[in-house]
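What you see is the complex with one protein chain gone and the rest in place.
When the chains are written out, they are named A, B and C in that same order, and each has its own residue count from 1.
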Amino acid sequence: MKLNLDQAVINRCRQAAGHIAGDVDQFIRQRTTVSLERAVLRLMGINDAMDDVPVANLFVETIQAGQGLGRGAAYWLANGCYQLKLTADEVAQRVVSGQLDLFQLPQADRATLNPTLEKLMQPTIEKIKDQHRFRKDKLSNLGMGPEPLLYVIVATGDIYQDVDQAVAAVAQGADIVAVIRTTGQSLLDYVPHGSTREGFGGTYATQENFRIMREALDEAGDKAGRYVMLVNYSSGLCMPEIAVLGALERLDMMLNDALYGILFRDINMQRTLIDQHFSRQIIGFAGAIINTGEDNYLTTADAVEEAHTVTASQFINEQLALLAGLEDRQIGLGHAFEIDPSMTDGLLLEIAQAQMARQLFPRAPLKYMPPTKHMTGDIFQGHLQNGLFNLTSVLTGQGVHLLGMVTEAIHTPYVQDRLLALQNARYVMNNARNLGEELSIRDDGKISARARDVLEKAAQMLETVAEIGLFAALERGMFADIERSRDGGKGLDGVVMKDVDYCNPFQELLTQQAGSSGGGNDEK
Amino acid sequence: MKLNLDQAVINRCRQAAGHIAGDVDQFIRQRTTVSLERAVLRLMGINDAMDDVPVANLFVETIQAGQGLGRGAAYWLANGCYQLKLTADEVAQRVVSGQLDLFQLPQADRATLNPTLEKLMQPTIEKIKDQHRFRKDKLSNLGMGPEPLLYVIVATGDIYQDVDQAVAAVAQGADIVAVIRTTGQSLLDYVPHGSTREGFGGTYATQENFRIMREALDEAGDKAGRYVMLVNYSSGLCMPEIAVLGALERLDMMLNDALYGILFRDINMQRTLIDQHFSRQIIGFAGAIINTGEDNYLTTADAVEEAHTVTASQFINEQLALLAGLEDRQIGLGHAFEIDPSMTDGLLLEIAQAQMARQLFPRAPLKYMPPTKHMTGDIFQGHLQNGLFNLTSVLTGQGVHLLGMVTEAIHTPYVQDRLLALQNARYVMNNARNLGEELSIRDDGKISARARDVLEKAAQMLETVAEIGLFAALERGMFADIERSRDGGKGLDGVVMKDVDYCNPFQELLTQQAGSSGGGNDEK
Amino acid sequence: MMRSNFVKAYGDALNDGAVQLSFTLPLSPGGMAKEAARHLAEKMGLDQPEVVHMVEAGTGFSFFIVYGFCRHQVDTSQLQATEVEIQEMSFNEINQYIQERIGRRLNVVAACTGTDAHTVGIDAIMNMKGYKGEYGLERYSWINAWNMGSQVPNTRLVAEAKKTQADALLVSQVVTQRDVHISNLSQLTELLEAEGMRQNVLLIVGGPRISHQLALELGYDAGFGPGTTPRQVASYIAREIYRRQQG
Partner (left out) sequence: MMRSNFVKAYGDALNDGAVQLSFTLPLSPGGMAKEAARHLAEKMGLDQPEVVHMVEAGTGFSFFIVYGFCRHQVDTSQLQATEVEIQEMSFNEINQYIQERIGRRLNVVAACTGTDAHTVGIDAIMNMKGYKGEYGLERYSWINAWNMGSQVPNTRLVAEAKKTQADALLVSQVVTQRDVHISNLSQLTELLEAEGMRQNVLLIVGGPRISHQLALELGYDAGFGPGTTPRQVASYIAREIYRRQQG
């Protein structure tokens, strides 16, 4: 099944998106954020907490209070270690307990500090590389299911209940498990610490929770004879930090999209675009996959009217991801099956959109979201909507397939909801496994016309955005029907201009690597 | 969506089937049956019962006892009227009460009786014509839903509860309502009398029950703004009689298939093929549609292995129907969606079969049966199976679409089962309404290969059957994996050779009409 | 109080009691109907019953979907599995068992009785050619098997049982609307009692809606439900007849 798309229009899209991403990149390069700096500290092993407050936060606050953040947290930590001949932890402890004022120390120059920086970075880099290697080995030994990969969420709010539900889902055929985050976490300007049992609508994303679930899934995967992927959110006010924790605990995919934070969490656009860039560099290095959030647009905007905004955003996200050094196969662009089910020939439009996305981003592990907005308390009807969604996904060869839940409009999924969802997908996808190869789409039909129309609109939109810039486009409410201002939203106070002698050896390393290899940390 | 079928193979099928039907027709023409003769009596207005035993039965028994059946019941009745100057009812009453011995009367010759016969026939012919006209008017005023037409069953066993459930189904969008018959009725060699409330797995087919339901559906249809079709079974040991009652009470469709009776009710093949011919003549004259039962083969035989037997049987049924004077648009050939849902690419084979049937019989109102055999207690999974069935139906443009019930494997449908089924069909068919027009099928793919394969096997089977004859084929178990012998089964004792002076003015009329116009009783 | 052998339904968190219901009420949709549905669910023991879906199901009727948290719990230590207990043997083992322990061929007569015409189930148990890769009783060298087919009146079955000196009667019942299977099955036991034959045969019933428990209640020796295999039935017959023979 192939759509006859006009390559010239596709080129226009990519060109405009490249332009947009380039502009953003210019802006980003000059700035850092509190979360980015905390991420750097975490990469240097500062992952403890004091009375439940992460040391990284306390450390960065101290530096920010002293106006030193523009030089980079790495600099201050390394300089402390160098000057006092202490370990990173020792320095951090003293700083946050008020015993040590870093600004009082002599300030070595960068060249002098490089060996110290090198030493501070090494363990984490090794750990991340180990995790990457482990995943690769597992994948080549155990393999994964056929695409579309079946992705389910767990969301009990309690990591131990989550584990039970996740393990059950693996036994029922899940390829990917995402632990949904509690409401509100995205607006926390720190990452909670330790294992947790008290989330609402999701479970706190913490390093320990990641570890607990990773262990459970590795075990369940071994039992099921395949590698099971773990997903969490590198999103919200702590994007880069969670990227680090994800890299350390071998998360395989991270929801990661500044636009989502801007539109749906009212996070300041400057802040989160800067955060996003570094988080993507880390995710790229860890060999994980990002999932972008375009699907969410269709929960507030209409899926028929605003489909082109999804496509346009995918092009932008692709270019931003490439600039952060991700490879195509790591860029899980999001889209969704969200057309009103009562629409005559609605399925034709869904097929058009899904197939178009497939062809526009042929190597991307497209993340395909199920119906959510038009799900109701009628679980029987919902099961069918999910069935047609599953059919569309296998027909158009999507990569990462989020399973729709019959109780979507009611509660976070029960154990049986996930079971039903997995059975649904297994049945429909198996029964129609090669249907896509059997069929071709008329060039003069409704499906083709729809794809052409959406693509052209996306091109026009991208060209407008390229002209006015992404920030202005967001101010005009061009995405998801939501308007956000450049200086509004949460977290702007965490943005800091980099000094000329800004120091961030990780970013340097990752930027360099990306320049040479195009992403990932290995030979492929 | 179109399959590239080889016209030469289609021609071979039709030719062989024509040959088979011709042979059967030769056999039929020389014989009559007790039920056929009772049908003639009913056509002459003998529709009463005495102590719950139909007068038609008593009358025919008397004649059969006197070895007079070969001359035709019409002869004896008309002769009685003529000789005694009594009405048909008066004659029948006297005969069955033993007051009158018809064999003792002088026997007028046919020419003499013709005016009497004419007079006896007229009221019924008029009534049937009226009903036909009424239906045509309603249809042209109210219209019907778009095809595939949504067909549901009611099966409470109680005609009054059936009415409630049928009316509810019409409100939910049903186009066609079939009242399922109680177990066992097909083996009764009489048609029960009056309204009934005590069926098992269905409700007795009686003239009064037909009338009650017809009235309810006319009312519900007027309210819903469309004509609602009523279906029952002209099937079993009383095929022709029920055809008469259906014609009188304006049933729009009748399940009517001798092969079903032979295979699934062990009814003698001679008996039921003779009965079938006359029943089809009547149904044709009434302007109704027959539904054939090939779908049932796949409940005992495997849908992948034995698909060609369905196709072969459709060709035979078509030819037999044409010989009985039905038009293409009255021949609702049956087939079904019965492939094991756990089969990889099973949907491809279902599409192949459905699309092939569509192209082989382009004007037939194909009756498409839902999954039944592979339905289980898992109502959620079942709802999806029905969903893919609904999709296949709209994709391939079926005519009469029987709705699958989620509780198929559990009980006869509850009121909500029908609701869910109608919602399912409405959603899927509307959402994919014109999908079939958008897609084309690869000539070198699995779907095409499957269709070619099934068609070739059907041709070969038909050629074998043409060679050995239908009776021998049934003896060899070539259909539905079931073997039946020529002289076995129920009802053979009701078969009688026609005398040279056999009299059946209806059959004469219908045969003549068919010869001239090709079916139906009007100008079209 | 949840003791360890008490279980409750479970949706989101262990023992939360989460259940889903659906049903139709003879009321038009609206506030009242919704309230009626909620009440019904409450009577069934649901805490916080929520009517998540209400839709007209024909004039004067509404269909509901309800979720809630069921208070009831089940004490698993009080339960007894109510399926026939079978020590399953293989095809060859069964033949050998009959040959060695009983020493004569067993006579087994099967039928789908009454007006029921569903033969696939009983054929699955009986047919020579087998079902899902397993041979039916007709294939067993140490069983004489008669399959009388469908719509067999109980009187004919009893006559055949007498004629063949049947060791076991296998009755299939698929249609169950208005409990037609119950009256049909009861009639058979009465006939057998009347003929004084009840003690001489192993009386077995099967079908998709048949449970062992129901079979016992109706005076049968065993009941077999969906998914039964010929080997299970043959194993049961062989062992049970041997057991009875032993006293």
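Here is the rule we go by: a residue touches a chain if its C-beta (ideal position, glycine included) is under 8 Å from a C-beta of that chain, and two chains touch if they have at least 3 such contacts.
These numbers were taken from a predicted model, which means no experiment stands behind them.
Considering the whole complex, the hidden chain is in touch with A, B, C.
Listed residues C:Val74, C:Met128, C:Ala159 or C:Ala194: the one in touch with the omitted chain is C:Val74.
When the full complex is taken into account, the listed residue touching the unshown chain is A:Val415, out of A:Val415, A:Met429, A:Ala451 or A:Ala514.
For the chain left out of this panel, the touching residue among B:Asp23, B:Glu61, B:Asp302 or B:Asp378 is B:Asp378.
For chain C, the residues touching the chain absent from view are 7-12, 14-15, 18-27, 30-32, 34-36, 39-40, 43-45, 50, 61, 70, 72-74, 76, 79-83, 177, 209. Although one chain is hidden here, its contacts on chain B can still be listed: residues 156, 158, 161, 164, 376-380, 407, 409-412, 414-416.
For chain A, the residues touching the chain absent from view are 155, 157, 164-165, 167-169, 171-172, 182-184, 187, 200-201, 264-266, 299-300, 377, 409-412, 414-416, 419.
Simple rule for what comes next: only the chains that are shown with their structure count from here on.
Chain A and chain C have Cα centroids separated by 52 Å.
Centre-to-centre spacing of chain A and chain B amounts to 60 Å, using the average Cα coordinate of each chain.
Looking at chain A, one finds that residues 378, 380 touch two or more other chains. Residue numbers of chain C whose C-beta contacts span two or more other chains: 55.
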